[in-house]
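Please read the structure below before turning to the comments.
For this depiction, one protein chain was excluded, whereas all remaining protein chains were kept in their positions.
Moving on, here comes chain A:
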């Protein structure tokens, strides 16, 4: 066993795992905070919806598409000045979170928009007929009804973020992916590569099954 994993420094692995979890947690939190309202806005101003705004929706839609089509690695570098402005540093976990959030928010917002579109129009209509305000329609009908879809969107986004964090090594944010690249790939330490990839796999598995369970729990259909 020792001989097989000769290059593996478990302390180093522990630190990297922690870094990955921090990056994931921090960026997921902010992605949801920004992405959920953006998704709701996209939905409401979209075609045939409550606040249909053709021009506004087209512009918002274009911006999200541009951000989504940008490769994350480019975003990471282009964002450096902005990141420094926000966090005071472009390095480490803190330096990785802003580009992760900017990369994942448009993606998440689109998924939220789709989840909201799945809500039966009749439910919005019934809620309107009760004399609900727009705010009440959003918070008492749309979001509760779309909850399973939004949880599924969060799961997919979290898993996407895990793969993004692997590239965050470029700004010295560390993490498991960084370890895999620096040691496993560049120094041919296959054992480090295998261990880190396995840990990433376990993380993705956990995220997926927790997400799936929550979706089932909140689906009353």
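Quick notes on this one:
By our rule, contacts are C-beta pairs under 8 Å (C-beta built on N, C-alpha and C of every residue); 3 or more make two chains touch, one makes a residue touch a chain; residues count from 1.
Note that in this section contacts and distances are computed from a predicted model.
Missing chain, UniProt name from the options "Cell division ATP-binding protein FtsE", "Sarcosine oxidase, gamma subunit family", "Spore coat protein CotJC" or "Pyruvate dehydrogenase E1 component subunit alpha": "Cell division ATP-binding protein FtsE".
Screening A:38, A:141 or A:168 for touch with the missing chain picks out A:141. Within the whole complex, the absent chain has one touching residue among A:133, A:163, A:190 or A:205, and that is A:133.
Residue A:123 is the one among A:21, A:123, A:159 or A:197 that touches the chain missing from this view. Mapped onto chain A, the footprint of the missing chain covers residues 120, 122-123, 125-133, 136, 140-141, 144-145, 147, 218, 220-221.
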